[in-house]
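Yeah, one chain of the complex is gone here, protein chain that is, but the others are all in their spots.
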Amino acid sequence: MKAAVVVFPGSNCDRDCAVAIERSTGAKVERVWHQESALPSGLDLIVLPGGFAYGDYLRCGAMASLSPVMRAVADAAERGVAVAGICNGFQVLCEAGMLPGALLRNAALKYVCTPIDLEVANGQTRFTAGYAGRREVTMTIGNGEGNFFADEETLDRLEGEGQVVFRYKANPNGSARAIAGIVSGRGNVLGMMPHPDRAFEEELGSTDGAILFQSVLASA
Amino acid sequence: MIAPAKPMAELALEYGLKSDEYDLIVRRLNREPNALELGVFSVMWSEHCSYKSSRKHLAKFPTQGPKVIQGPGENAGVVDIGDGQACIFKMESHNHPSFIEPYQGAATGVGGIMRDVFTMGARPIALLNALRFGDPSHPKTKRLVSGVVAGIGGYGNCVGVPTVAGETNFHRGYDGNILVNAMCVGLADADKIFYSAAPAPGLPVVYFGSKTGRDGIHGATMASAEFGEDSDEKRPTVQVGDPFAEKLLIEATLELMASGAVAAIQDMGAAGLTSSSVEMAGKGGVGIELDLDAVPQREEGMSAYEMMLSESQERMLAVLKPGREPDGRRIFEKWGLDAATIGHTTDTGRIVLKHRGQVVCDLPLAPLSDDAPLYDRPYVTPAKPPRLAPAHIPAPSDWNAAILTLMSCPDMASKRWLWEQYDRHVMADTLADSATAADAGVVRVHGARKALAVTSDCTPRYVQADPYEGGKQAVAEAWRNLTAVGAEPIAITDNLNFGNPERPEIMGQIVAAIEGMAEACRALDFPVVSGNVSLYNETNGVAIPPTPTVGAVGLIQDYGRRAGFKGLKAGDALVLIGETRGELGASLYLRELQGREDGAPPPVDLALERRTGDFVRGLIQAGAASVVHDLSDGGLAAAAAEMALASGVGVALNAPARDPHAQLFGEDQARYLIASADPDGLIAKAKAAGLASEVVGVAGGEAFLAEGLFNIALAALREAHEGWMPAYMA
Amino acid sequence: MKAKVEVFLKPGVLDVQGKAIEGALHGLGFGAVSGVRVGKTIEFELDGADKAKAENEVKAMCDRLLANTVIEGYRVDVG
Partner (left out) sequence: MKAKVEVFLKPGVLDVQGKAIEGALHGLGFGAVSGVRVGKTIEFELDGADKAKAENEVKAMCDRLLANTVIEGYRVDVG
C-alpha cells in the first residue's frame, strides 16, 4: 500500500498526515512537493493536507489549486485513485473544482479549534466503511474558513446521492446543512474540515482518524 | 523640518541617546559620528539592545546547571533533554506595538520569538502567551483583547506551531500599557545548534527572507531632513507580519542548516540589519562589510539609514561557509524567498557600510557592544507590607455568591473564548493544552516516549505588594505547575516588564524582583537560560504593576506517567498536600470580594516548596497519582472547583472549623490537591516524607459544596466560570 | 497601465462579514445602515499599451485566480 501527501508552500499538516497514515496503516508515505508535475506510481491514496497554503491569501486554497501537481492529482482522481483533502486540502479541492461548493469564513468570523462530534452520514464510502456501522465519531477541527457553502440544488444533490459523508452534531461554523465532509460523485475524492490526522492515537484523544485511513487503504 | 546642518549632538538626543552617551561616542571615535553612525550607536546602546539599566542586576540570576547547554546571551536558551536532543526556548515582549496595533503587534511578537528559536537550529514545537490587559470596563480593553488574540492565533495557526498554554490577567494598572509576552519552545539535536558568532573573515554574508521596507523605524528619527527628499512618503510604518513568509523561512532555514552551509546565523529582530550584523561580527571577533545596494528592497529610494534601522519582519542574516552560496540559492529559490549576498566578513574589527558607491559608515565594533553604557541606577528597596491575619479580613456574608463571583471574575474565568482561537493540535503531538485541565501544556518529543511540559506564570498583585516575594513566587509557581503534571523542571526564561527604571522606586521593584527570582532559581535548581526586559511601561507617570513573567520548561520521561486535574471520580478523596495557614494578603479573594489590594503576599518557603514538589512528582512518576492540581489564585476553593468542573463530578469540601474563608481562599504556597482512592495510604506517604497532608473533601454528586457554607449546582458554577468571557466579548 | 478588479460575493451567498459589520454598525448607533456587503479590490500595474488586450488578460486572471466564480462575481477596470 502506498500513499502520497502533497506539500504546498504553507502546508503545515503534511508531516501529521504522513505520520498518521504510517502509524495507522503501515503504508509507505511519500511527500510530494507542489511543483512536481507527476506523482509517484502505484498510489492508493493521495492526501492534500491542512495548513495555510500560500498563507490562505486571496481565498483559502485558491493559489494552491493552480499548483503544477494538481493536474496530476486530478488525473489520478479520474483514474479512481482515492484523494482526501483535509481542512485546507478540502478548500484546495473545491477551488480546483474537484468537489462542489466552497468554504466561506466561519459564521462567527473566528478561527475555532475544538474537539467535535461528527455523524457518519454515509458509512458506505471507501473512507468510512471501517466505522462498521458506527454512526458517531470524534475528531478535532481547527479552521477559520470551514463554513461549507453550495447552492440549494447542489446541496439537495449531495444529500440525495449520499455524497455527504460527515455532519457536525453541533455546527461550529455555520456550514450549510451542518456538512463537515463530502465525497465526489464517484466517491473517490473526499473533502473534510475535521482532522483525521490528529486522531490516530489514544493520547491524542481519539483514534477515529486512524480508522478512516485504514478503511481507504483496505479498499485499495 | 530640521535643517540639514543640525548639530550631531542635538540629533543624538532625538535618537534617544543621553548627552553624556554622545560624548562617550565622540571620545571613542575621536571624531563626530555621521547621522547613520549615530543611528547605529543609538540602536546598539538602546535599552532594548544593551540592557543598560538591568544588566548589572540580571547578572544575579543563576544561569548554569548540568542541563544547560547555552544560557543567556544567544538568541535563545538551550537545555539538554537527553538522547542527544536539546530544547531551545525564549520569551519576548511586544507590549508597545500591541497597544498601537493589537493584531499586528501581537502577530509580529509571535513571529519574532519563533525566529529567535529556529535561528538556533530548532524546529518550533510549542507557543505560549502571557497577556495582561486593562480593566475590562476600560473603553479600549475589549478591542485590544480581540485584536491581540486574533493576531496571536492568526500568526501561530498559519505557521503551524501549536499554542498550548498561557495566562491572561486584567487589571486597571494595564489600562494604558498592555503586556503581550510570547514564548516559543523548539527542539533540536544537541550537536546541531547554531550560533551567531561569525567564525572567520572572508566569508559571504547572505540576507534571506522578505524584502526590507520602511517598517517600524522610530518616528522621532524620521523627521530629519538629512534622510529624506519627501518626508511624507517616508513616514515610519507599522510592522506587518507575514506568517506565510515565516513558515517558508523556517523550512528554508532548517534546510540550509541541514545542508551544512551555515557558519553563523542570526535573525533580524529589533533594529534589524544593524544589530544582526554588529552582533555576528562582534561576537566572532571579526569585521563586516556590507553593500547596502544589494539588500532586497520593497520600496524605492531607501536610504542607508532606513535599511539599517528597518524592522521589516521575516528576515535572516547568515554567514555561509566558503563556496556554499549555491546551496543557499537552491534552497531560497525552492521556498520562494528573496535572498542576496550583501557582503562579507573581514579581519578589521570594524563595520563598514557602502551605499551607492560610497562608504557611509565605518565604525569599530568593540565600542558598539563593549562600551555600551551600563547604569547602576539608584533605587529604593520597597517596603514590606504587613502580613494580614485572617481575623482582620471579613468572611463572605453570602458564600454561594462569593464562590460564583470568584470563579467568574476576569482573572479566574475560563479563557476558552481566546484559546479556542488558537490551533492547539497541529503537529499532532499535543498531550495537554489550554483545554485539557492540566497545570502545564504538554507536547511530545516527536517520535519518542518523552514529552516537554511548558508553562508561563506571574502573579502581578504579589509582585506589586512585595517585589522580592512576588519574584520568588513567580518562579515557584512555574516550577509547581510543571511538577503538577509530573515533569522534572529544567530551566526558565523570563520577561521582566516594568515601568521607568529612571525612577528609584521602579528600579527598586526591578532589583528586588530579580533578587527574589534568583533566590528561587537557586533553591529549585531552575536556572535562567534566556529572557527579555521591557521597561518604560508607563503612561503619565503611572507604571504598570511590576510583571516579571516566568516561562518554564520541564521534561516528562514517559508520557504515560503524567497528571492533569480532570478525571476525578465519585468516591475519590481530595487530599491536600502542604500547609495552610490562611494567607489572604494580596489574594484574589481580598481583591475580588473585599475590594482591597493590600497586605503581604503569601511567603514562599523554598525548601518546603522543593520537598513538597519532589514528593508529588514522585507519586506521579510512580503511577500513584494522576489527578493533581496545584493551588494558586483563589486557593483551595478555586482549585477544587476547577477539578470538579473539569471532571464533571461534584465535590464536597469539609467545612473548616476555624477561619473557613482563610482556609478555603488563602493562597498559601507549596500546596497540591490530589485525587485518591486510598487517602490513608497517601497521607502515610506524605507523613513519611515529612509533609503535612489531610483529606479536605470527597468527589461525588452534582454540586460543589461545603456543608453549612455553600452549595452550588455544578451547572451553575460552570455557567459562571465559562460565561464571563464570551459575554464580555460579545 | 493600471488595472483594478472588484470581487464581490454573488447575491445568493451569505456574506457573514457583511452581516457582522452591519451588526457592529448598529451597535455603534449607526442604525440607518442596511444591506452591508463586503468585497475585495485588487489593484496592480500592467505592462503594455493595448487596452482591449489588457482587459482580456485581466479577465483571464479573474477566471483563473482572482475570483471563485462558484461564489463570486467581478468587475474589471483597466486604464
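Letters A, B and C mark the chains as written, and numbering starts fresh at 1 in each.
The criterion applied here is as follows: contacts are C-beta pairs under 8 Å (C-beta built on N, C-alpha and C of every residue); 3 or more make two chains touch, one makes a residue touch a chain.
Since this is a predicted model, take the numbers as computed values, not measurements.
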Absent-chain contact - pick from B:Gly213, B:Pro396, B:Pro410 or B:Gly508: B:Gly213
Touching the absent chain when the full complex is considered, from A:Cys13, A:Ala27, A:Met63 or A:Ile116: A:Met63
Interface residues of subunit B (partner: the chain not displayed): 100-101, 103-104, 210, 213-215, 233, 235, 237-242, 244-245, 298-299, 312-313, 336
Interface with the unshown chain - residue positions in subunit C: 3, 6, 8, 18, 21-22, 24-25, 28, 30, 32-48, 57, 60-61, 64-66
Hidden partner interface residues of subunit A, rising order: 54-55, 57-58, 63, 66
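Basically, only the chains that are shown with their structure count from here on.
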Centre distance in Å when subunit A and subunit C are each reduced to the mean of their C-alpha atoms: 29
Separation of subunit A from subunit B, taking each centre as the mean of its C-alpha atoms, in whole Å: 36
